Structure formats: C-alpha cells, structure tokens
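Every protein chain of the complex appears in place save one, which is left out.
Order as written gives the chain letters A, B and C; numbering starts at 1 within each chain.
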Amino acid sequence: MCGIFAITSNTKSAQLAHLGLFSLQHRGQESAGIAVDNCGLLSAHVGMGLVSQVFTDRNLSQLPGANAVGHVRYSTAGGSAAKNAQPLLCSHVHGQIAVAHNGNITNADVLRRELEKKGAIFQSSADSEIIIHLMAREKGPVENAIIKSLPKLCGAYSFIFLTPGKVIGARDPLGFRPLILGKLGKSYILTSETPALETIGGKAVREIEPGEVVIIDKNGVKSLHPFKKTGKTAACIFERIYFARPDSIVGGKSIQSYRYDMGRCLAREMKGIKADMVVPVPDSGNHAAFGFAKESGIPLKMALMRNHYMGRSFINFTQSIRELTVRLKLLPIKDLVKGKTMVLVDDSLVRGTTSRKITQSLRRAGAKKIYLALCSPAIVSPCYYGIDTPTKKELIANRMTPEEIRRYLGVDGLHYLSLDSLLQTSCGGRRDVFCTACFTGKYPARNPDVEK
Amino acid sequence: MCGIFAITSNTKSAQLAHLGLFSLQHRGQESAGIAVDNCGLLSAHVGMGLVSQVFTDRNLSQLPGANAVGHVRYSTAGGSAAKNAQPLLCSHVHGQIAVAHNGNITNADVLRRELEKKGAIFQSSADSEIIIHLMAREKGPVENAIIKSLPKLCGAYSFIFLTPGKVIGARDPLGFRPLILGKLGKSYILTSETPALETIGGKAVREIEPGEVVIIDKNGVKSLHPFKKTGKTAACIFERIYFARPDSIVGGKSIQSYRYDMGRCLAREMKGIKADMVVPVPDSGNHAAFGFAKESGIPLKMALMRNHYMGRSFINFTQSIRELTVRLKLLPIKDLVKGKTMVLVDDSLVRGTTSRKITQSLRRAGAKKIYLALCSPAIVSPCYYGIDTPTKKELIANRMTPEEIRRYLGVDGLHYLSLDSLLQTSCGGRRDVFCTACFTGKYPARNPDVEK
Amino acid sequence: MCGIFAITSNTKSAQLAHLGLFSLQHRGQESAGIAVDNCGLLSAHVGMGLVSQVFTDRNLSQLPGANAVGHVRYSTAGGSAAKNAQPLLCSHVHGQIAVAHNGNITNADVLRRELEKKGAIFQSSADSEIIIHLMAREKGPVENAIIKSLPKLCGAYSFIFLTPGKVIGARDPLGFRPLILGKLGKSYILTSETPALETIGGKAVREIEPGEVVIIDKNGVKSLHPFKKTGKTAACIFERIYFARPDSIVGGKSIQSYRYDMGRCLAREMKGIKADMVVPVPDSGNHAAFGFAKESGIPLKMALMRNHYMGRSFINFTQSIRELTVRLKLLPIKDLVKGKTMVLVDDSLVRGTTSRKITQSLRRAGAKKIYLALCSPAIVSPCYYGIDTPTKKELIANRMTPEEIRRYLGVDGLHYLSLDSLLQTSCGGRRDVFCTACFTGKYPARNPDVEK
Partner (left out) sequence: MCGIFAITSNTKSAQLAHLGLFSLQHRGQESAGIAVDNCGLLSAHVGMGLVSQVFTDRNLSQLPGANAVGHVRYSTAGGSAAKNAQPLLCSHVHGQIAVAHNGNITNADVLRRELEKKGAIFQSSADSEIIIHLMAREKGPVENAIIKSLPKLCGAYSFIFLTPGKVIGARDPLGFRPLILGKLGKSYILTSETPALETIGGKAVREIEPGEVVIIDKNGVKSLHPFKKTGKTAACIFERIYFARPDSIVGGKSIQSYRYDMGRCLAREMKGIKADMVVPVPDSGNHAAFGFAKESGIPLKMALMRNHYMGRSFINFTQSIRELTVRLKLLPIKDLVKGKTMVLVDDSLVRGTTSRKITQSLRRAGAKKIYLALCSPAIVSPCYYGIDTPTKKELIANRMTPEEIRRYLGVDGLHYLSLDSLLQTSCGGRRDVFCTACFTGKYPARNPDVEK
C-alpha cells in the first residue's frame, strides 16, 4: 500500500507535502519521497524509512518549487529496495516527469516484457515504472500521452504525475484506490485521504471519480474522462475495514463511523453472547468494539495496552528478539482481564499468528473465556490490487477448518462478520460498489500477470 | 523523570535489560544505557535517543555479563547532554561502580560545592553523580559506603548500583519514586514498573520499601533498613495521575483502575452536567474518560485521533513546523464532533498551551460546547522531586483566575478533581501517603538547593 | 575521469573487485560501486564517497556471485548525483545488465534526444546510460547488441558490461581510455590500470586494443573487432602526464619512467638555467623532477611537504575554511627554501590558481627565485573525452600572455615542455598515437554535442 499527495502553486510546497505525507504515514512506512517542480526543472529527494527519518529541515529547504508531489510506500510489488522508492523521477520525450503511484498493476510483467522487446530499459522492479514507458511512446502533450497509456493498464492505480507546470491525477476506472481533490487558499491538493488536508489547514473539494483524469495548472483544474462509464466500481473494502485512518472522510462520513457500524452489526449477529466485557485489539479494533459494546450493552474495557514506542524498532535485531515483538507491543492489563469472559474485537484474520499471540497473552493474564469477533468475513483469496496479503496457501481460512482455527487461536468462539452485513454498513448493501475479492475470489479486474 | 532496571545471574542480562528498558521507555526518551558486570569487569553502552535508536543487536552482543543495569532518561536536572546519559560508570576506592538514578536530589548543589572544596572533580552536571562521590569517601564494603552516604541526600531517589558481583537497590525514606523487586527463574530483577517484568516473562515479588536498601548477589537478596521508620511516605501522586503505564501494578491494582476511579469521582463532582459524549484526550485521559462515562451514563466517543508516528520526529525541524506538532498528533474526527456538546477528559493542566490547541481544533471541527474535566486539582507549585514541571510563574493556575483560564482555553466549563477525591481513589483518603506538593505547596522533604 | 574493474569465476569476486577499486581510487573519488552476477541474478551496491566509505565487510558479504564489475567515478558528464553512481544496473530485452564506463560520449545529447523521440526514458543524466538504450533496440545475443550499438557512439569509452554468465569489455576505436586484460589463477580481470592487478596478486595479459570487444565467459576470452583498423589511435596524453598511477605499466614501461624522461627533456630545453635546487610539487611533479635533477645536475630537494590527511576533508566546511586548503595540503620546508633559487616542477598549468598559491607560500618561506617548469605544453582547448578541464575561457593560457602568466604566478621564469619533446618521450615522436587536442585544439574524434 502507498500514500500519495500533491500540492500546487505554493511557495512552501515541499514543506506542505512533507506534512501531508506525515498524515499519510500509516499507508506506508518503508520509504518516502518528494519531487518538486522549480520553474520547469524537476528534482527529488527520496529515502528508505519513515517520513521523519527521510526528511530534515535542510533537505526540505533544498527542494524549492511551486508544485510538489510526495509518496510513502509499503512495498507490494517490486520488492523492498532503495531504487523502488518513489516519486520516480526520469526524463523522456515529453521532458522530465515524476510519478507517484498507489495501487498495483496486474499486467505489469506482461507489459514489461512487451516494452523490453521494443527496446525499453527498466531502472527499477516497481510496476509503477510501466506507465512512464507507455507514455514515452505516445505523442504529446503529456496529458494526451497519459490518456493514451492508461487504458493499457490492468488493475488498480491512483497516480499523481508532476511535469513542468502541471500536476496530473488519475484514478483507475474501477476506483480501487482513493484520490481526493482539496484546496488550501489558491493551492490545489491531491491526496489519498482527507486528514492530510486537515493537517495543513486545507479543505476537501471532492473525490476524483473512478476513471477520471485531472490536470492542474495555472489555469485551474481540468477534468477528463477517457474511460466509458459503466456504473460499476470496485473500491477496496479493506480500506474501510482496516487501512484508512479513522478520521478519514469517505462518502461524507468518517471511517470510524463505518467501523462503529460494523461493530454494531457484529453484535447483532452474535446476539445472546454472554460476556463481562468487550475488548478491542488496539488500535485496529477500537471503533468496532465501541459499536459492539453500544449495541450489546456489554461494557467496553481497554484491557490491551499498546506500547507506542515500537515503530520500526527491531529492524536491527535477531529473530529471537523480534519474536518478542507482539509481547512488547500489546500487553494485557491483568486486573481487568483476570477471571473474565470477553469479546475480543479485531478487524480481520489473515495468517492468524498475531491473533494467536494476543489470545495467549490474555490467557496468561487469567482470561476465562475469549470470543473473537472479526469485522470481516473469512479471507480466502489474495489481493492483487495493492493490499499486502500473503499467498492463498498462507491464509489461515484456507489452511484450517473453522474449528481448527478456533483451537489454534485458543479461543472459545470465533465469529466473522457476514459479507451482507459488511456491505450493508458500507454502501447500503450494493454489490457493485466494492471489491470483495479477498472474501469471494471474484476479481473485478483482469489479472494477466497471475493468469500467466 | 527516568526509568531504571536491573537483572542478575542471567546469561542474557543485557538483552533482557534492553527489553526491560523498552517497556520503561515512557519514563524517558532522551537517552538510554546499559552497564554490565562481566566477571568483575564493568562496561557500558549509553547513547542519546530512544532505546531502539541507542541499541543494536551488535552493541548488545558486546555487553557480556551475568548482571546488568539499565536506564532511560528524561532530563530533570543537569541539562540534556550526552555526558549526563546513565548508567554513570566510574571507578573509585571500592572498584568500579555503575549507577542508575530515578528522582531528583534537592541538595545536590550544596553537596557538590562541599565535595569540590574537599577535592572532588565532577564529570557531569547530573545530580546522580553526587552519590558516588559520597560513597568514595566512605569505608568499604560498598554496601556500607552506600548506607553511610544515603542519609546525606535530600529529595527523591530510587537508585540501582552495579558493582563487581552485586546489584544494589535503594529507595529514599519517603518513597517518592517506585522500585519493584521481581524474579525470572533464578534471576532477580529491579525495575521502576511491573510491565518490564511481564515483558520478559518475569513476576513481581514485592515493592522495595521506602528507605530500604537491597543487596543482590550470589547468596540471594539481603535487605537493610538504614533509616528510622516514621510511618509517613510521600509517593508521587503524579505517577498515578499521568506518569506510570496504565498496566503497571501498584498496591495490587493496575494504574488504569485508579484512573478509572478518578474519572468516576470527576463524574460525581460534575453531577448534572449535560453532554452528548465523553471524549478522552488520548492516551492520557483514556481510562478516566471510561470511568466518567460509566458513572455519568454519557456515551464515550474516541473523537480525538492520535497519530502514532510522531515519536521524536520533529527534532530536525524549525520552529514553524514544530508548532504544527499538536495538529499532526491529535486530530478531531469531524462527524463525531460536529454540533456536539462534550466532556473532554484529560489528566491535568500545566501551562495550558497544549489543551488550548486541542480545544481550538475541536471548535474548528464544529464542537458546540466543551467542558474540560481534569483528573487532578490545579497545579500551583513546581515539583522538586523529578517531575519536569515549569517554574511557578509558568503554571497557568498561578497566572490566571479560573475564569480567565476558561476563556483562554475557549471552553464552556472547567472542572478540577478535588484533592479529597483524588486521595480517596488513590489511598482511601489518607494524607500521609502521597506527595501532593504540586497542588498544595507543602513539600514533604527539604529542598536546600532551592532555599539557597 | 573514472576507473573500472571486473573479475570472473571467483568465489570472492566482490571482495577482489573492492581491492581493485581501491587501487583505482585515484581515478575517481566521488562515488563507488560494485555489481555482481550471482548465478544469473545481478545485484549491485553503489554509494557516494570513497571506496572505503561506500563498502563495509557487511555490504560486501551481501554481494555474492562469481563475476563482478566495479567502478569509481569522478563526474565529467551528468553532474554529481547519487543516481549517476555506477555500475548502472537495469533490465531490458536481453535481461539484466550492469555497465561501468570510463570516458565521455560526445554525441550523448544528440542520441538522447533521438532515443527519447522513440520512447526511451532516462533514469540518470549520465552519458553512460545511452549505450544500454542503444543495445535494448538491437537483436540479441547481448554481444551482438553491443557490436551493433558501439559504432553509434562518438567520443571516448572503455566499457565493462556484466550480464548473466558474461563479462564484456569494449574500448573505443581510438583507444582514448585504457583497458587492460589480466589473470589471477583461472579468473580473468579487466581493469583501467595494472596496479589493480598487482594488488590482488594477478598478472597483466595484454592491453585491450582500440576498437576491440572481448567476451569473457566459462569458455574463456573471445575477441571481436567490429571496427575497421585505421592504424591511428588517440590515447589520452594526460594519462601519461598526470592521471595514471606512477606504477602503472603502459607499453611495457611504468608511467613514472615516462615522467622521468619528460623531466630530462625539460632540463634539456631549459639548459643553462642556474638554480640551487629542483623542487617537485608533490606528488604530481615528483618523477619529472627526478629526471630534471639527473639531467641538469641540480640537486633535488623535497622542499614542499604534503599533508596526507586531507582527503575529502573539507566537504562540510564553508568557503572561508576551504580556501585554506592549499595551505593545509602543501607547506614549504622553510630552511630548505630560504634564500634559494629553485626550479619548481609540476605536471601542467590549467587555471593557475593552485600554482599561484604554491609560489606565494614559497615566497613567504623566503624563496629567492622560482622557475616554474611544466611537463606539458600550454593547455588551450578543453577536453571532451573525459578529463575534467574547464571551459576555454577559464584556461589561463587563453586568458593571459605568457608574461602576464609569469607575473600572475609570481615566478621568475615559466617553461612549458614542447609538444615535440613530450611526444618524443611518450611514443618516439609519432603524431598519430596520442590525442593532444588540449594543446592543439585538433580533436581526433567528432564532438556532435559541442557542435550543436
């Protein structure tokens, strides 16, 4: 997953992009970067690590320019390496261009091989580099090259391009990944999520539509729609469940309110459950646990304590210490837990390894009964559109029966939120709004690389 | 404030001390260090920054030894400098010694001047260096030197000393700062708080008593009581209100449960308040807000969102960016807040600057009415015993009338928890258990440096 | 200027490349890098700074592979930036390829624009990237693509390519830059200079011929000659005068012996000069000064002292300190200099600024008379083939008359070695062996980028 951000016509564009990225840090902690357009000359600073590690006052001051684009990355394609850090800056027939990408191109390998046959050379292993190669083979101006190139891509993408004098945003026709248009004074902003606007004092204007391309230059914002409208979209349901910030506004409501409703639905589905308390796995289960407590009447207790100093702390350490990570990160509060029956609320179950460590530590702290309640159906298929899920084989729901999972996790009960309820809370129950491939195996877009 | 930790007779003493310090990181983020006793030869690694920044697998592996002592520091005396990082390792007539200190010696300057007159030279500006100078002038063995030296100190201290073959803990006679004895297999542990025990799989044995000195060597634990018992203690009430981890066990109960009760008392004192919701300032107000909601029946909402990627992020930045820190750290969730009347629960009010930024951002998000409820009385006197409060002049309660404060903060009401209620929840109402000097100005120990 | 090195079929290829680069460090101090071929998978580590700063035992151990290619760079084209550090590693239709380049392509801009028109995108501003783009448009196998691509390049190049299973070397048809084939056990080596062979215990086999392409794989060395032989070459005369290491073997003789002979010729041309001593500017004038002293009978004195701790020391400092650099680097030994008449021997005169500082410091130390003797004719034209000379305007020989130069430098006499003598010592006087464009303005190869 990644976060992207751009701002135009601002004397402090790099500084504001830096703050924007800071607010999008939850979307990627592996690398960060900012590219700026200084009167037609583009330059960039990118690095591995957190936004706070990559940027200093000094290197930000060496990024002058009225327009800026930024990126935070958590690798899903192309591996973890310095050369894959974005924005990717290069030059071609249309001049210099920087690109920031959130999503995953599902025909990247196929296109790459075709392009290589035509003489293309690739500097990175990132799928994001494909679009620039496609553009380089189209006639200008640059927005034309983009419009000609996008239809050749399969999969998920929200792009921001920086070219001399322009910032261009594009979202795939199914709208897998978010992209928001905002404003701060005379400056326009593109961002993955709304809190990046709040942070710098800006305001949301609207979401970029699936399939829309927006060109922002000195004349303002121009909107193009190079794709035929189908009425169908495939927004990632996992942004709702887990990925987005609780204070992000989507569809006029905050993400936390959707999660609160998921918790209420969970409580209704688990009606009759007897427990002393509802316990969220912090922070991913917090808001759903609130909804569950409200709906069920069972009191909520913050009985798991999170150590906020973890960060990427144990990167320098051996396996033996890293295995203690969960114990360092989440500790039960003994006198709340001891002898108690509880509904433990979390967002989802992927491999099951972390959940198991949590339930084990609750047991050690004296928990009597643990019912695990999850805000999502069982995950049975990998994501090809940008979420970093493991292979089909590694997904616990494919490896064990529900009863085996229950015993593996050491819980007294395990409940998944039904897909119907999930969609009810998310979009009034419609089936053509969200991508739910991870629960159903029905992929809304073609995946040529996988098919090969 | 600081955190201290020691472990004995363990082949992985430095590794376990490292994990212990990690669990005490909330007590000090400025520097960290570990000293080890390798068959009688002491060595140490200390550095500026977080535990995760100071230590790597490699430098931990260069700290062999069966006994180890560790320290995390947030400077309260002596200024912020590398040479003040602890454990302080030096050699004198009793051989090598390393010391880790939590607290503040209130006659450090007076003693320093006396010692200098007798020929002492000081390497640091930390008050913690005094005790070693005093010991160096006493006859051995080392525990004797300690017992002779401690009574010369005024103020607050929990010490851990590492000497060849021994770990020695000492707590001042009024017990300002905590010190816990724990066990892991055959290893003994000394720690500021119990979660450091949980983290490494150890168990609490008991609290070291105020005025007690414990000597841990191959023969086990020996306890000495060099001070006359008075029945009076002066434990820091602020550890309860704010400083300690919610999952720390003190007096048989978790810190969060005390805070929950403070919130209940607050609700009783504010009986009749009309509000749509109770909102904690995360994370310091969380548990009290739960208690308040429970007692008042007003629903709790997590309407302030905390960005956990802050850490020490903005250390490299100019003032202009650092001023945005609160906005980056705490963002209101708009659709929860808009048009709502709320009780905002926090632990205390010191300068008032942060609280003001929070209430302003809630107002910007559309909050209708804000009642600020605090888990402590008004702070009117500085702490001389280790909490980093500002001077008397800077305390908002000394600078403004309650009405002026209310207007400065932009709230519709402001309620401090009464001292009676606070003591009721903390120790059944007794007045000779806790130091409450910050609320009353009555200091339980002499402060010779200040008197001069 | 740059240095390049490759070694094949060796279990310690990266370690040996590292040592090789160390011996070539004088050819480039800006960046260093090594790429390896690990059973068909190429990876690389490159960084800014000296070889000793870029590589550690740890990162070398993460470069496994039987074949390796290395590069040290001093930027002459493309600017100084991390992305220009070599070897450049990328992938195209022929698979992965890494390239290390010494020289300067004189139609890089022209080719770049043509390639961009055909859809190419460029990751760096280095001219070295061109060749990969050209290759990517040719049919395989890779050696075929190289042979088809080389004739499109103008200017100077010695290339080493690393591809799965092969190391390929190529030298431009005029042989501007050196390239040596060596052997160590069963391993073949390509290197810019012979000391890199000595360092690792290897032996020189022969020079790669101008216009030759060598393919080294498991079958041994195959040689191709894609260019028509003309009998003319244009080896850089400045490698002889200044750039190469004194212990490099070229044409069966060490570089120092050529320089010794230049000094003898200088002495003959300056016959009758009266001086107390011959003083070399260390280390560039050392060997010529020896020859001068021998021929003239005037005793040699090492009266200028070089501080070897300079390195890249003052990179972090302001202009005011950096201006003291020459004074820190070269100090006269007063009691040798005082009251003496001397012949000061140096390699060449470019801008004249450094020479002026040296003569000023000799004057301050009491030098009576200074005759400056240079091992090269006056430099009147910029180098387009890889030596970092300034623009025509900045060359002192274009800005001042000989008498003005003499006065500017504050010397009593100034003598340039004649081109005839230089060529006599270097190649028996032939005019079609060396490029002497910097002295004559007659460029042996076309310079399309400049012509535009």
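List of remarks:
Methods note: a residue touches a chain if its C-beta (ideal position, glycine included) is under 8 Å from a C-beta of that chain, and two chains touch if they have at least 3 such contacts.
Keep in mind that this is a model prediction, so the values were computed, not measured.
Taking every chain of the complex into account, the absent chain touches B, C. Within the whole complex, the absent chain has one touching residue among C:Ala17, C:Ala35 or C:Leu50, and that is C:Leu50.
Shown as candidates are C:Gly40, C:Gly220 or C:Pro299; the residue that touches the absent chain is C:Pro299. Contact between subunit C and the absent chain runs through residues 15, 18-19, 22-23, 25-26, 29, 50-52, 55-58, 195, 198-199, 245-247, 249, 252-254, 256-257, 283, 286-287, 290, 294, 299-302, 305, 307-309, 311-314, 316-318, 321, 324, 327-328, 331-336.
What subunit B contributes to its contact with the hidden chain is residues 90-93, 116-123, 132-133, 136-137.
Following the convention adopted for this analysis, only the chains that are shown with their structure count from here on.
Taking the mean of the C-alpha atoms as each chain's centre, subunit A and subunit C sit 49 Å apart. Taking the mean of the C-alpha atoms as each chain's centre, subunit A and subunit B sit 37 Å apart. Those residues of subunit C in touch with two or more other chains do not exist in this structure.
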